[in-house]
Every structure is written in C-alpha cells, then in structure tokens.
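Complex shown without one protein chain; remaining protein chains in place.
Then we have chain A:
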Amino acid sequence: MMERKALMRKIQDVEFALVELQLYLDTHPFDQKALMDFNCYSQQLLMLKQQYDMAYGPLLQYGFSPSPYPWKWLDSPWPWEEQF
C-alpha cells in the first residue's frame, strides 16, 4: 500500500490526464486513439480511488466513495490544509 500522499499524487496525475483528454474529446469526439487513452486512464483511476477510499476514507462525497467504519469523510486533511 502506497503512503497516502504518494497515492494522492498518483490520483492527481491520472486525473489530470483525464481532464485534459475530456476537454480534447469535447472538440474531437471521433478521435479513437484519444478515447482509448481516456478509457484506459479511467480504469486506472477507478482502481486508485478504490484503494484510497478503503485506506484513507472517502475521496468523493454523496456516496461516490464508500467509507470504512467509523465515518471517515472528516479524517483526511482538507485540500487547503494538505502538506505536499
């Protein structure tokens, strides 16, 4: 299991690739290679987020991340308090 910050950095990297691809696909919806990259990173992101949710608490609110007991949403640092 990666350390929390290292895992967070990995998620930030993969999500950045996905933001970039999403904007690109909005104006190039028929670029098959870009779409393959998008789906590949999307799979990676899913696995990384599952890992994070289970180890450190929900990354997303409203049920998009499950929480271990007890309620872990409040445990991890708030983004502005994170020390990178």
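One rule holds in what follows: a contact is a pair of C-beta atoms (placed from the backbone, for glycine too) under 8 Å apart; a residue touches a chain by one contact, two chains touch by 3 or more; residues count from 1.
Definition applied: contacts and distances are computed from a predicted model.
K.L.:
I want to check something: the complex is missing a chain, and I'd like its UniProt protein name from "Fe(3+) ABC transporter substrate-binding protein", "Asp-tRNAAsn/Glu-tRNAGln amidotransferase A subunit", "Spermidine/putrescine transport system permease protein" or "Spore coat protein JC".
P.N.:
"Spore coat protein JC"
K.L.:
Which residue numbers on chain A touch the omitted chain?
P.N.:
Spelled out for chain A, the touching residues are 8-9, 11-12, 15-16, 19-20, 22-24, 26-29, 58-62, 64, 73, 76, 78-84.
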